[in-house]
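Have a look at this one before I ask anything.
With one protein chain held back, the other chains of the complex are shown just where they sit.
Every chain is named by a letter (A, B and C) in the order it is written, and numbering of its residues begins at 1.
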Amino acid sequence: MSLLLAAVLALGIAASLSAVLTRYGQAARTTVIGALTVAGAAGGLLALRVLWGQDVPDLVRPWLIPGAVFHLGIDPLSASFLLLVLLVGCCAGLYGEGYIAASHGHVPAAPARFFFLVLVASMALLVGARNALLFMVAWETMALAAFGLVSCEHGKPEVRKAGLLYLLCTHVGSLCLLALFALLGRNAGSLEFDAFAAVPALPAAQRTAVFLLALIGFGMKAGFVPLHIWLQEAHPAAPSHASAAMSGVMIEMGLYGLLRLLALLGPISMKASMLLIALGLTTAVFGIMFAMVQRDFKRLLAYSSIENIGIILTAAGLGCYGLASASPTLALLGFSGAILHTLNHGIFKSLLFLSAGVVYQAVGSRNIEACGGLQKRMPWTCALTAIGAAAICGLPPLNGFTGEWLIYSWLLRPDAGHGIRFAALAAAVLAIVGAFAVVAFSKCYGLACLGQPRSEAARGAKDPSWLMLGPMALLATLCIGIGIFPAPALHAAIAAAGNVSHLSRPAVSASFEEWSRLLGVVGLIGAGVWVMTALLWVYRGLLLRRREVGSGPTWGCGFTAPTARMQYTGSSYAVPTARVFTALLGTREEVHPPLGYWPAKASFESRTPDPALERWLPVLTARFNDWLSLPRQLQRGRLQNYLLYVSAFLVTILLWKL
Amino acid sequence: MTRVSSYLLLVVFAPPLMLGIITKTKAAVAGRKGPPVLQPLYDTIKLLGKGAVYSTTTTWMFRLGPVISLSAALAAAALVPLGGAPLVAFNGDAILFAYLFALGRFVTVTAALDTGSSFEGMGASREVAFSSLAEPALILAFSSLAHRAGALSLAAMFAPHGGPSAAASTILALGSLFIVLLAENSRIPVDDPNTHLELTMIHEVMVLDHGGPDLAFILHGAGLKLVLMASLLVRLILPDKTFLGPLGTLAFGLAAAAVVIGLVESSMARLRLVRVPQLLVAAICASVFGLILALR
Amino acid sequence: MIYLFLVGVPFVAGLVALAVGSDERRPWILPVGCAIHSSIIVACWRNLPEPAVSGWFYIDALGLLVLSLSSALFLVCSVYCLEYLRLRQERTERLFTACLCFILGAVSLVCVSRHMGLLWVGMEAATLAAAPLVHFNHNEKSLEATWKYLMMGSLGIGLALLGTFFLALSALPYEGHGDPLVIDTLLTRAGTLSVPWLKGAFIFLLVGYGTKMGLAPLHSWKPDTYGEAPGVAGAILAGVVTSCAFLGLLRAFQICAAAGLSEFAQGLFVLMGLLSMATAAAFIIGQRDFKRMLAYSSVEHMGILALGVGLGPAGTFAALLHLINNGLTKGVLFLTAGNIHRAFGGKTMDHAHGALRRVPVSATLFLLGFVAITGSPPFAPFVSEFGVLRAAVNGDRFGVALGFVGLLAIIFIGMATTVLSVVYGVPNKDSKVVHGDSPLMIAAPLVFMAAVIFLGLWLPDWLTAVVGNAAKLLNRGAS
Partner (left out) sequence: MEQLSQLLLAFIVFLSLYLLGSSSLTGCVKIVALQGMCLGLLPLTIHEQGFHPRALALAAGMFLLKGFVIPRVLLYAIREVKIRREVEPMIGYTPSLLLGAFLIGVSFVISERLPVPAGLRSSLLIPVSLATIMMGMLMMISRIKALTQVVGYLVFENGIYLFGLSISYEIPWLIEMGVLLDVFVAVFVMGIVINHIARAFDSISTEKLTSLSD
């Protein structure tokens, strides 16, 4: 346990040191890299030990805050998330150093370093917290650090807007969590997690309240629709290494919270699990549909995070269903699918955000349509991006598939069918989501990295330093590695899921045997794909070695003067898919067709605003403002009125209470 | 050993043969003689011996795409019972099967985008659009079959058993899978594999710039995909053990499937692009209905 | 004797300030006076002094708490004043300095007196002494604010006097036990007090001291006053004077609780608490003037204090803790708001943007102060606000808890909009740089912030003990 404490402390101290050392860039950089290495090593060691069966005693220290105990504990559930936090945190942190250096002052170094380290430290603390107050402290520190990161480049109005929105959302979520813990603490008589677990059963109304509060509180952070409104605004606004940490890990902390509560409070009802599944599917479909039509690649990634959160929530809902129907196998399968996908998502999403950062720095824009042709100019970055993009689509032989495979295995399980009729429909929805992901990411990768440069800046792009490429390469290697050899990741996921589904250790390891065998075959076939690819590639090389290999322009179907502007744009690429779902997307198009017989000015513009943020929320706030304008009439500046309020209040109270 | 040899045999020879039979059927219906049945095989061999011309815009993705898509198809083939037990079978291989095709699609699409050609971009965009509807139909059909079979393995799901009670759901799944087959393999009424330069094309327009071994890989991969899906359907219809033996049954079935596809292509026109989603939604509906019957 | 020093030192300092002629030296009287005052209080902490003057003077845990807070706030603010007054050379600061000293004296009187009448005198003196602080800027707006402050304050103080009379009447008939308004006498005789008169006394004291404290709907002077007064005056008013008014209310509550009227009083506290929070919420949303916003935030926090006391022993503990936390955080906010105000020459969102670029330290502290005051961990107000919430939930007051959380959320939304707009962004080109950060003027809020963070992470034993004792005093009758 002292390892966890050491990791948190190392990060925390380094955060303050880096803020102090801002003037001396090199020293600050060394501090950050050193702290990340130390924390990663210490925390990683601890997490691995716990995941591989070692019991680590809790650390309990008195803490002089009413109700608080400094209680750290680590079980496989914590350990698996800790692993993710440190992995992504270290990769993104190292990358961040390169990113800050390469930004030439656009990214303010001091806040970017400080808040990033605090963010990682608080998340590491969060997963170890075993006391509601400690949990809240870590939670809010995390939220505030992320706010600091989002607002790093506050000179831009859209960044300020995003920061404000994020702050509002996260605080509302935190308040719900406060209410939640107050409610749990009331019944347990203490704010210790162990005490929450010891409470036999809450009354039905309170159970509902706990469920709803947790759903809103944690869901706000995770970004369940329609609580996602901040996500697609805030993630693009933050510096890319921060977006990677936020999207790859921070939002997953919402799911950690939900899983932790489940582990403490036991099963939720069948109906509630169904609600979770439905919410998860809605979130997934919503997220990916809007990802598909984005032009800003960081926004696209953010929406895709919403999608993946939806998938994870669906899986968690399936786990809850298993708990509710007293079927430990189903529960374990659902939760391990959720956790495995969480780990995978953390890896590939942070990889993609990191490469998005590279592209952004090279091109100076987040618009896909300003990129193009980057693969020729920055081959390494784009190769890593390709791996990330394929992984996030859930394609074998990469890691994204492993988690989705577990979830599909639940949904298409023949023995799950009699209880949950719509499991197969859920599988179909997931299939749509998967197919849409292919649309979104073939667009993101294909149009940004391939083809011809669509802007001057894209023409001059270069691969970044190894400090930035190295962490990305590590993440990409993990994508491939887990895809081929999923057993370790599955082990972590199943061990963590065992915590949530209250299974004994032998049962968990038996289950692990079973699933690792099956997933091992998946990995084997994945390896087969790689081997086959290599063989065919060699074969192709042999074939071509003796032949003439020429080069020329892309064939323009007879048109002889093609330009880069004639390429398919990102928006047009997604149109055929989006057209089918126009009613759901609410895309607004503004068309000015050319008039007359001769070439004339024409324009076309399409925009797909977020419905929750730009359609529903304004209506709500307008209502609310109308409603608030009434009391505002009371403060009109007339002293006489103020005196009247005092007198009237006095007389009323006298007549009423005396 | 026999499994491996029959796998290799089918994987190498079935695709060109099946494409040849389709072409032959269409020619026959149209009253022409048509090219020899083995023509696709000759084409492939010829292409393998040719050099290649690459666009200056393209990168390694363009070259890797065909390779990966073929190896994905080959990997998928290992999961399909090709005249006997498949090379690899496990609970859940059906999902891997579906996703391996998705992998093939992803690399084909990105390879097409690598050229920077607006035509290929268009093809890619349509490909992903239609597959996003074909995918759920496939999964739903798999689901109803899995429920019937009690296992999520292709070998178990695509086996002729269950008797008349399951017939209705099986037929619906079959119909749905057939539409998916047509869509995924770019056959009429979704796509027309014979024309290359129409603005309405999907798959063929994506491979405009490929040539030489790359094109050979693509063509073979596409054919293999057709064979694999067809062989699954065949197993659903034909009994496992006929007098022809498993391999013979499969060969017969594939040939029959090729004839059916040829007949469909001859008797129908390509649908307007905007109608294609409706066809696929019909497939989804059929799957859903079949699933409901299977769950009943 | 020690009481005489506590009250007398500041008064003498004030008189000296009036007498000293040199504008250079006069401001130094403040920190010196405050330091002496604080050191006396440290002595009080070591060993509590005995009651004096037949029980008229005594400092119990509650008084000690409020007095220590006030003295600490004064000490730090007086350091800030040194620099502030140097910057405001154009204004004569004779009255300003003297009145600050008088306020400290009056506040000490309120805290050490065990006599409701004497307490009232202290409050009256503090109210009147604060008027020149509000008028310090000598412009039309500050004049208007002063007028409103004075009228509302006088009305409140009059009503509080009436309440004190009611209290005396409740003790009739009276047969020679010393003075009837001595709190200890009232407490020992609590059972024999006349209930209707006591209720009336509580209502009048609630309205009277509530006006001073700024509970809605008696708060309307607050935004004008805090908005127009200098930042340091705002910090003193919001942190010290309101705390004293709250102390007055708590004394009344103490007597009511001893007489078995705690439910009646708690009901009123909860009502006014929620009403204050709701009012603050309504006015904070869309507030463009950040000093007025702080005033409404003060209304909100007074509401939280009242609500906490209304929720029983656990809530009282949290409320008393919140008294400290709110005072310290408000110190940060008002002082830094003053700095930002000066840096931009305006106190609305239209004038002030991008404070982080112009006064980085002040802006950072302002932002942190905002985060703290809205109850985010790891800052001190979180502990106390969560305590209030827990008190509500543990007492099965789910509706109150829901209202509390909901209003906190709305207030957060309102404050965040204003604060972020002020702190972040790019300063207007045309607004000239008036004053940047200067060491002394950021040292004071920095000290407060450090305390807020420290108390958020570690509540010292002795503080918990004093707060706990004070809370026990207030709920003795109930148990």
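By definition in this document, a contact is a pair of C-beta atoms (placed from the backbone, for glycine too) under 8 Å apart; a residue touches a chain by one contact, two chains touch by 3 or more.
Source: prediction; values computed, not measured.
The chain not displayed here makes contact, within the full complex, with A, C. Considering the full assembly, C:L128 is the residue among C:V53, C:L128 or C:L402 that touches the omitted chain. The chain that is not drawn here is touched, among residues C:Y58, C:F136, C:Y209 or C:F283, by C:F283. Between the chain not shown and the residues C:G33, C:P180, C:G369 or C:G387, the one that touches is C:P180.
Contact with the chain that does not appear here is found for just one residue of C:E83, C:E144 or C:D437, C:E144. Mapped onto chain C, the interface with the missing chain covers residues 115, 117-118, 120-121, 124, 128, 131, 135, 140-141, 143-148, 150-151, 154-155, 157-158, 161-162, 164-165, 168-169, 172-174, 179-181, 194, 196-197, 200, 223-224, 227-228, 283, 287, 292. By the touch definition given at the top, chain A reaches the unshown chain through residues 632, 635-641, 643-644, 646-647, 651, 654-655, 658.
Basically, only the chains that are shown with their structure count from here on.
When every chain is reduced to the mean of its CA atoms, the largest separation from chain C belongs to B.
Across every pairing of chains, the maximum count of C-beta contacts belongs to A-B. Centroids built from CA atoms put chain C at 43 Å from chain A. Spacing of chain A relative to chain B, judged by their CA centroids, is 35 angstrom.
Chain contact summary for the complex, chain B toward chain A: residues 48-61, 63-64, 67-68, 70-72, 74-75, 78-79, 88, 90-96, 98-100, 102-103, 105-106, 109-110, 113-119, 121-122, 124-126, 128-140, 142-144, 146-147, 149-152, 197, 208-209, 212-214, 217, 273, 277, 284, 287-288, 291, 295. Interface of chain C with chain A (complex): residues 147-148, 151-152, 155-156, 159, 196, 199-200, 203-204, 206-207, 211, 217-218, 220-221, 223-224, 264, 267-268, 279, 282-283, 285-286, 317-318, 321, 354, 356, 371, 374, 376-378, 382-383, 386-387, 389-390, 392-394, 401-402, 405, 408-409, 412-413, 416-417, 420-421, 424-426, 456-461, 464. Put simply, chain A touches chain B in their complex at residues 372-373, 375-376, 379, 382-383, 386, 390, 393-397, 401, 404-405, 408-409, 411-415, 417-418, 421, 424-425, 427-432, 434-436, 438-439, 441-442, 445-447, 450-452, 517-518, 521-522, 524-525, 528-529, 532-533, 535-537, 539-540, 543-544, 547-557, 562, 564, 566-568, 572-577, 580.
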